[in-house]
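Removed from the display is one protein chain of the complex; every other protein chain stays in position.
Moving on to chain A:
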Amino acid sequence: MAAGGGRCLLAVALAAAWISGSAAAASSSAEQAGGSHKSIKCMPCSRPYIGDAYLHDTMTGQLAQRRDLVEMSDSGELCKGLADDVEVPVLSKLRRQLVGEGSHRRLVYSMDFGACEGAMINFLDGYDAHLVIFEKLPDGVFADPFELQHFVERKVFVDVAVFGDTNLELPTALSNRSSVEIHFDLRLIISTNCSLVIDMPLHARYPPLDASGYATVEFGNPDLLLRYRKKEIHSDSCLWVTKNLKAAPLEKATWRIPCGDEAHIGFVSSITFLSALVCSMSIVLAALIF
């Protein structure tokens, strides 16, 4: 948890960034968590995803905020009274690990919520509540939207969305970044003592060439939010209240991906063409002889 003074400075810094209308995204390791500078926001139910609030600039691959939507959703009028006197669940433990080997791995989030017997059950009696994970993927890693949709069909997640570059075939040098948003129904954690584990399958793109033979990709911190609304809702006044879940900075998740070496270009290209030539000439010769 950040200290009070630190939070103030952070809010000011983020507000400055928000006003200038550009995101700081020099490298994935330098990226800061989240774009929301207030912990409570509201969004109409017609907007299903938090990620709609971010505009993916496909030219630069960077993330920039859409001012109008953030302004609208931060409107005091919109949120008025909705977040008052609501005892929302608090995250007591969060861990994120990159699990697996090779080009196909999983980001595994392990979470515990406190006050399981009492406050959580009371809260979920009155509210529909989803845990929202918004992970901004670094360059060179992508999520398959159709694979994630399979989780929704099997009712593991309530909803999933992928923003940005969803082309599964491009190498890193020719692709842009993407983000994944997962919605998880908190009712499911009652039976597991308010603990949950979420798997996000990810895949590596072919990295740019490097003499070391490996490219290293680092994940930034995800946004973790709680989204809730009262169970008895009227369609014209349906609003999701979205609250940042405060958590300590996560340990680094790093992915080492094998890549080609420029030094190989000479002999690989020449031997490839030579082999094709030898095999083709053998076949032509055989066609003459046999």
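Everything below uses one rule, namely that a contact is a pair of C-beta atoms (placed from the backbone, for glycine too) under 8 Å apart; a residue touches a chain by one contact, two chains touch by 3 or more; residues count from 1.
Following the convention adopted for this analysis, contacts and distances are computed from a predicted model.
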Taking the list "PAT complex subunit CCDC47", "Vacuolar protein-sorting-associated protein 25", "glutathione transferase" or "GPI mannosyltransferase 1", the UniProt entry for the undisplayed chain gives the protein name "GPI mannosyltransferase 1"
Quick one: which of A:237, A:254 or A:275 touches the chain that's been left out? A:275
Of A:45, A:99, A:173 or A:190, which sits in contact with the chain we cannot see? A:173
Taking the entire complex into account, which one of A:121, A:248 or A:284 touches the absent chain? A:284
Against the hidden chain, chain A presents residues 101-104, 146, 154, 166-169, 171, 173-174, 206, 208-209, 213-214, 256-262, 264-265, 268-269, 271-273, 275-277, 279-280, 282-284, 286-288, 290
